[in-house]
Structures are given as C-alpha cells and as structure tokens.
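Omission of a single protein chain aside, the complex is shown with its protein chains in their original locations.
As written, the chain order gives the labels A and B, with residue 1 at the start of each chain.
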Amino acid sequence: MTAGGIGEPLLRKEDRRFLLGKGRYTDDLNLPHQAHAYVVRSPHASARVASIDASRALAMPGVLAVFTGADLAADQVGGLPCGWLIKSKDGSPMVEPPHPPLVTDRVRHVGDQVAVVVAETHAQAKAAARELEVEYETLPAVARLRDAVAPGAPAVWAEAPGNVCFDWELGDRAAVEAAFARAHRVVEIELVNNRLVPNAMEPRAAIGDYDAADDRYTLYTTSQNPHLIRLLMGAFVLKIPEHKLRVVAPDVGGGFGSKIFHYAEEAIVTWASRKLGRPVKWVAERTEAFVSDAHGRDHVTRARLALDKDGHFLALRVETLANLGAYLSTFATVTPTYLSAPLLGGPYTTEAVYAEVKGVFTHTVPVDAYRGAGRPEATYLLERLVDKAARETGIDRVELRRKNLIPSDAFPYQTPLAFTYDSGDYQATLELALRESEYASFEARRAEAAARGKLRGIGLSTYVEACGLAPSAVAGSLGCRAGLYDAASVRVHPTGSVTVYTGAHSHGQGHETTFAQIVAERLGVAPEAVEIVHGDTDKIPFGMGTYGSRSLAVCGSAIAKALDKIVAKSKKIAAHLLESDPGDLEFEAGAFRVAGTDRQKSFGEVAFAAYVPHNFPHESLEPGLDESAFYDPKNFTFPGGCHVAEVEIDPETGEVELARVTVADDVGRVINPVIVDGQIHGGLAQGIGQALCENCVYDDEGQLLSGSFMTYAMPRAADLPNFKVGLHVTHCTHNPLGVKGVGEIGSIGVPPAVMNAVLDALAPAGVTHLDMPATSERVWRALREARGQKGPTP
Amino acid sequence: MKNFRFHRPQSVAEAVAVMNGAEAGKYLAGGQSLLPVMKLGLAEPTDVIALDALRELNEVRVDGEALVIGALATHYQVHTSPHVNKLAPALADLAGHIGDAQVRNRGTLGGSVAHADPAADYPAALLALDAVVHTDRRALPAEAFFTGLFETALEPDELVTAVRFSLPRKSAYVKFAHRASKYAVVGVMVARLDKGFRVAVTGAGPKAFRLPELEARLAKSCGPDAFEGFYLSPGELNGDHDASAEYRAHLVGVLARRAVAAAA
Partner (left out) sequence: MAKVSLTVNRKLASVDIEPSTLLVELLREKLGLTGTHVGCDTSQCGACVVHVGGQSVKACTMLAIEAEGAEVVTVEGLAEGERLHPMQEAFRNEHGLQCGFCTPGMMMSAVDLLRHNPDPTEREVRAWLEGNICRCTGYQNIVKAVLACARAMRERAAAPPPASKGGRS
C-alpha cells in the first residue's frame, strides 16, 4: 500500500481553508462594480398577474432596473428544461408545461418568480421590491396529492387534465396478477412519504458577469454540476454557445440534491448582467429558499405483497402518487419513476413486481431529487411492508427477511425489474447489524425501559440501492436527455506533482482527499503532491457533477482510466530511458523496473523526462504527460446493508427518543474510511430527520406552514445518539475501483428502521400504523386511538 | 432591514425622553426577539433606543423576601446567578432553557417580558412566582402586566426596569420545547409560595395563564390525586400544525403533574 493511498484514513486536504474561515463560497465572492438582484415572489399559490407597476420601485434609491417576464420574453429567453422524458402507459409523452424564469401571466406556487429588482445594494433592491405594485387575481389552489387528483380539483395546467403529468408503469402486470391469484396471503399497506426541504446550510446564490469585450459570460453559482448548468442554461434558456459561457461552482455549502437543478435565478443574473453591463449578484435568504429550492419526496403509496404459505415473497404491486409541484424541475420526473420503482424488489427474491406511478402537478414548489432520490421512497415502502407482513403472518421479522434475501452466491442477480445486481452479501450485513446492535438482548432493554414507564422498541431494515448514475445507454433508453458518463484529466507536471481535473463537484464529500488517494495509490506519489480541481467549466474537460452517489463510481473511475493512460505513457517513456521494452517493465511503488533486474526509473524521473524530451524518438513518443479519459459506467452500483434503530417513547407526551442506531453497510471498496463514516453519519441524520421531525406542510390554500428554521425541524446535536457504523464490503465488479457509493445510504436505509422501531414500541399498546414523521403529537394520538379514547386524556 | 435612528441613552430618564420624541421608537434590550422581527419587516421602528449603557439595570439582588432581577440581566446571567440558583433554582433552570447559548448571552429578562411572546418561558415564571414588574414609573403585578398576544399593560414609552420575584419554598419548571424554534410548545411552572401553590402555563394560550382550579386542588393535596379528573379544555388554547390545541391541553396536564412532583 502506498502511504496515503487507497484505504487509509487520510485527514482531509481541503479542511484547512474551511477551518481558517477562508472557504470561498459564492456569497463570499464580490466582483467590482457588482449590482444586487432581489426576486419578487408570489405570495399566492395560484393567481393571475393582472398588472405590474414598477414606477414606484424604479424611483427608489439605488435602483437600476426592474425586469419582468415580458422583458425576458422580448429577448426570447427560453424556459427551464426538464432533463428526463417520461412516457405514460399508453406511450404518450408526459405533459411538459412551460417554465419561464419569470412568469408572464400566472403564478403557480407561493414563491413563484414574478419580477426582479436590481439595485446598487441588496438592501436597496429589497426595499424597492416592496414598492413593486403587483395586482393579483387569486384563483383556487391545490397543494396536496389526494386533493389534486380528486374530481373537480383546480387545474394547475390546462394541458394536464386531472393534474396528471404522466401515468407510468413498470414491471410485468400479468405475472404479478398470476402470483396474487396463487398467493397464500396478501398484505396491504398505505403510506405517506413526507415532503421534505433539503436545507443545505449554504443558501443558494449566483453571480452573473457578462464581459462585453470578449462577448463572454461567467456564472458563479452554488451548483453540484457546473457543466450541466452550462448545458441547460446555455442551450435551452439563454442560447449561449458553450465557448462563450463559463460556469464556476466554487466552494458549495452542501447540496443533497437541491443544487443539482438549473434554477431561474441563475439565468436571470446572467441575462441581467448583459442588460446592465455589470455583474449581478443574487443570494437567497433562508425563508426565500423554502419557497424556491426544490423540495423532496412527497409520495402517497398503496402496496400489496403476495406471500406463499412459507412466507416467501411472490409478488409486489405498488401504486404511487408523486407530487411534482407546479413546474417540472430538472430531474423531477425520473425521481419517482426510474430512480425508485426498479428497486422495489429490494434485496429480496420477490419473483414479480408491478408498479404504477402518477406524477401529479400541484400549486407547490417544484419537487425533485433529494438525498436518496426515489430509493428512500422505495425502501421505506418495502421495509414497512415487510414488517407488516411479519406481524400478519406471525413469522419473526428477521426470519422473514432471512427467508427472502437474495443468497450471497446468487450474484450477479437479475431482478424482475431490469436491474442486475453485480455483487452483495445481504446476509452478512444483516447478521453484522444484528450482532452489533445487540438485537438478541433487546427484550431486556425493553423490560428495563418499561420499569421506567417508557415504551422501547427496536426496528430494522434491509435495503439495497442503486447509484453510480448511470450507464448512458440505459439512461438514454429510459428517456434521459443527457449522457451520464464522466470525464477526468490527469496532468503530471515536470517535477512529478499532479493536477487532476474532475467532472465531479465536491460540496462536502472530500473529493480533494479521496481522489488524491487514488492518484497516490496508482502513481506512487504522496497525496500532498496531488491537487484536485473541480467546479469550473473553463478548466475541466467535461463532467456531469455530483449526485446519486456517482462521484467515486463514475468520476473516480474516469480518473482511474486517465491514470491507466498516464501509467501506459510513463511506461513507454521509462522503457525509452531504460532502453528496454515497455512489456518488460513493472510499475510498483512509484518506480518502473525492468523485471528481474535492479534497473529502474522513478515516476518523478519519468515525469521530468516527459517534459525534457531531449532524446525522444519523436515519431513514436510524444513529449508531455497529460491524459484525459471519459468513463461511461457499464451498470449501476448497488450498495446494500442493514440498519437497526432503537427508540424509547414517553407514552404520556408521545415524545420519541432515538436511543441507538447501528448500521452495517456494503459500500464497495473503501478509499478513505473516515470519510466513509462521515458520509454515513450525515445520511443517517437526514434519514432520522425524515422519520422523526422534518415535515414540509402546506395548508389548503397552498400557503407553506413550515417555511423557516423556526417551524421546519431538523435534527440538532442533542436529538441524535452516536451511530455505530459497521462495514461488510463486497467489491463492485464492473468499475475499475470496485467502489459502489456511500453518500445516500443513511437517508435510504434508516427511515424505515426508525419507524419500524417506533411501531415495535407502540405495538404492545395496540398501535399498528403511523406515518412519518413520528412527531410527539402523532404518537400520542396513535396511542390514544389504540386505547379507544376519544376525548383528551385525563 | 429598514433604516432607523440609533440612540444609546445613558439613563432611564433619557431613554424615556428619547422614546417620547420618536415617531415609532423601540427599546432594544438584547434584541433576540426584536431584531428577528425587524429583519422580517414585521417591525419597522423609526428609532431604536439601545439600553445597554444602563448598567444599573442588569443587577441580580436579594431584597428581603424577594429576588429582584434587573431588566437587562441576560438569560445567561439569570441561569448562572448564585442568588437565583439558591433561592429560585427553577427560575435559573428556566433561563437555561431559553433559546440557545447564544440567545441566552444576549437576550434579557426585560426584553422578553416586554415582548410578551406567548411561547416565551419567562411569563410562566412571573405568574408562578407572583412577580411584580417594575417600570420607570410604576409597579405592575404580573397578572396585570400580560394582557394578550404580544400585548402588555406597558404604555408606549414605558420602560421595564426590573422584575421582583417572590421566593418560593419549592419550584419547578417543565418545558416541552418546539423542535425547531426551541420556544415552549407548553411550559409549566409550579411554585410553592408561602401563600400556597401557583401553577402557571406558557406556550399553550395567547398569553401565559394560571390554573386556579389546579392550584385549589393542590392546596388540599399535592399528591397524584390532585390531578384526578383534572383536565384543561382546549377551547381557548393555541393550535397549529405542530401541536393542536387538544394536544397542548393534554401536555399542560402531564407537565403540571411532573412539575408538581418535582416541586413537592
């Protein structure tokens, strides 16, 4: 092993600047002569914009301009595109309504962009925005899924009858029906997957900067994928060719999916910068972020599981309503469909699965991918259903899982829903989690808690997820309008130090360290001699960014591929220097050695020779050591594992305390174990947030009730226990690093484990159902109803 | 935030004079409630009158059978004051559960009571500890001080200078905090005063209130039987998507019982 190479707990290289307060986030950047934009947003969920009178706003101090949708339309500014075309059962394409950066006639959610005020300072822009006179004629609104599909519901879009964007299916319906016909038992469940607000700690921000001298635009933005923004904004919205548009995503303070998408404000500041001839900066306030960042989840699902008499899963049938919000955000349509339904087989040998998903428009903020994106929804459904099946069949819930898990010798395993799981060992992670959680001795803890008047419960989930998005051919055949490969460029400098240009974007994941470890391992150089560059379309060859746990599996593989080219070229140079044949050389620990001899050249010497090629045979050996590679994955990767949660409930108040969380995960090969643990911790915290406290609530009029950090509850330090994290690794078989992915497993695996624990605690009291989040009041109500009490408890 | 004139008077009299000369003035006493409200544009004073130069108002002292806490004493000061911890530990405990450490370092007793947030913690303590609010011109019993949702008996220019708390024989504060805001969904303060039990509730209604029926029962017995059949009607209580009126009513009973047990 190389020092600082693969598998070592190297301290993060990027930390120093953050610790010193020298991180450079978008809002930390200020360009000379910069103006400030403030977006005027709709206070109504649904209304016609009757008129906009900007005269008073324009007269306010410092105001430079007020722009409306009409100004954008006059410049032929296009709408924000949706990146994935979903087709309905009948083959018809989804309804794709217009999505202009500023509305022209109608607002369709609270927070919809109505106008933008640009002024010398943020305070002036904000003050002037309050003077903008917008006359609204309010219209009926619908915010909740069931209301939106009810007959007579207000229509979000005239072109989408019944508010249905698509009515999609996946799987073999006939096979599922046949399996149900011979089932010994059928278990049914209906669940709400609660709507969430991602809330990365850094609010979104963007600075547009048009350079008239070169006729060139630069956009600084809080993005997880600058090249995707360049593609979408350049090609569809502002029609700027790539060579005239640079997108920079500097340090980004967390994303969790919410910073994947192309947002209106990015296009507005870029366009306005040219209009005004000045850089234009926009920074979201937090309460503004609540009504302008894409939300996550928001599903209502009914499912039925068919079992044979021994408890084997025969078939699963699922019907889901997925809230898409008022407009289609970049990945809104793929999240509840292809990113979710294909995983409904889970880690089980279920023979047939059939899923139907209706994408539904509502007068709410667009809903899109949020940490896990579709997989948490599938996993939550499945694991709640398995627990319910265990209760109804009387088969122990661990036994029922053991009975149905895909055996470890069955890989590669073809699921009934198109996926081929390449590797895994679900029994091993299950057994590890049971052991580490002291599952066997739980009843003693339950009894001890009962003696203190508390209800204690334990719950688990066994899960598999798909990440490493994505084989372009598969994505393309399923409606993706882009490829999902990635790119890397490795530049070895004359003195042997290395710069890597990656299409991944690090906003907390530690790529500057992990990727350097891969280079260190392959080239035998110290990680300190490696610099990772990301987040700038002028520097990076290409890239699709960071989401769907793809950075290591896809972007890291691209780096590995480029490194292979570096090694191959280096070998040729070394062979030339050693006057031998490249085939006779071994490369080990940073040196090329003629096999069986002590004649060798270090990697540094080779690098130097590459740039000082005094006696190179020019017809067969080019100078320089700089290689690029594009990597298109052959398959998705499939992390899996088992999460166990233990809760304690105060039966008087309904308060749920999370006592223990133990996880055993298979994340594929580990590059940096400390970073892996950190990623798991963070995902768990967000998953626990979904299960216990986070809930985005709209009222009947489409007003957001949980629209600030005062009302939207996220876990704090005191709400969480220390997590016990264990790994049982099987390598991915189809990428060069053997890696799978780790960023999302916490938010995928743990919500059902927590809810199963809550229900386990409440089961003795007769409670059989509860939706997330398990807030104190909901738990209290469930207990009260189970006791058969109507009025308030004396 | 909208601009304003800023004043830093050197005496209470000067502060009140400045307020009287202002079109729409606001006293700034820590600012942990006022500044968030101003940032959201929900308050737009023309004049902000900072009280931090009035050092004489942050004293905590014992005065015979009472604890007198200056209006500018921070929550941190009250939480850590040896006098408060010795003579009214529940009050110190309450102050240690307001907001978070940073809010407690800036926020003040006077600022909190003058703001009269229905979910603030202090009002429960003022009612339970039979407190008297001292201002630049008069003394108001707590029950007359809090008049409604964000409303007090203070005149527009009136300045809270101190709060005088009766010393309890025993007391306890039990709080059920909102998970996001850390304000009280319900908070119950129980105090055993020389003249009997006092039970005060914050968070549940438009303003803090006492539970006379329960106090009467406790006068007879402070055992579990005091709560038999006791329940608060949710009718007048706050209800929102985080906690319904019914749930708050239930919590009042549970927390009151726990507070009584702790103060018994």
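Just so it is clear, a residue touches a chain if its C-beta (ideal position, glycine included) is under 8 Å from a C-beta of that chain, and two chains touch if they have at least 3 such contacts.
Please read these numbers as outputs of a predicted model, since none were measured by experiment.
**Student:** Taking the entire complex into account, which one of A:S46, A:Q113 or A:N199 touches the absent chain?
**Tutor:** Among A:S46, A:Q113 or A:N199, only A:N199 touches the chain that is not shown.
**Student:** For the chain that's not shown, point to the residue among B:A17, B:A50 or B:A153 touching it.
**Tutor:** Final answer for the missing-chain contact: B:A50.
**Student:** Could you tell me which of B:P9, B:G31 or B:P118 touches the chain that is not displayed?
**Tutor:** B:G31
**Student:** Quick one: say which of A:G682, A:G702 or A:G749 touches the chain that got left out.
**Tutor:** Considering the complete complex, A:G682 is the one touching the chain left out.
**Student:** With the missing chain put back, which residues of subunit B would touch it? List them for me.
**Tutor:** Subunit B touches the chain not shown through residues 1-6, 8, 28, 31-32, 35-36, 38-40, 48, 50, 52, 76, 99-103, 105-106, 180-182.
**Student:** Take the complete complex as the reference. Which residues in subunit A touch the chain that isn't displayed?
**Tutor:** Contact residues on subunit A toward the absent chain are 11-12, 14-25, 27-28, 123, 199-203, 251-254, 256, 285-287, 507-510, 674-675, 677-678, 681-686, 708-710, 714-718, 720, 722-723, 746.
One rule holds in what follows: only the chains that are shown with their structure count from here on.
**Student:** Which residues of subunit A touch subunit B once you look at their complex with the stated criterion?
**Tutor:** It comes out as residues 123, 127, 130, 287, 652-653, 655, 693, 697, 699, 705-706, 709-714, 719, 775-777, 780-781, 792-794.
**Student:** Flag every residue of subunit B that touches subunit A in the complex, lowest number first.
**Tutor:** Subunit B residues touching subunit A: 1-2, 40-41, 176, 178-181, 228-231, 234, 240-244, 246-247, 249-251, 253-254.
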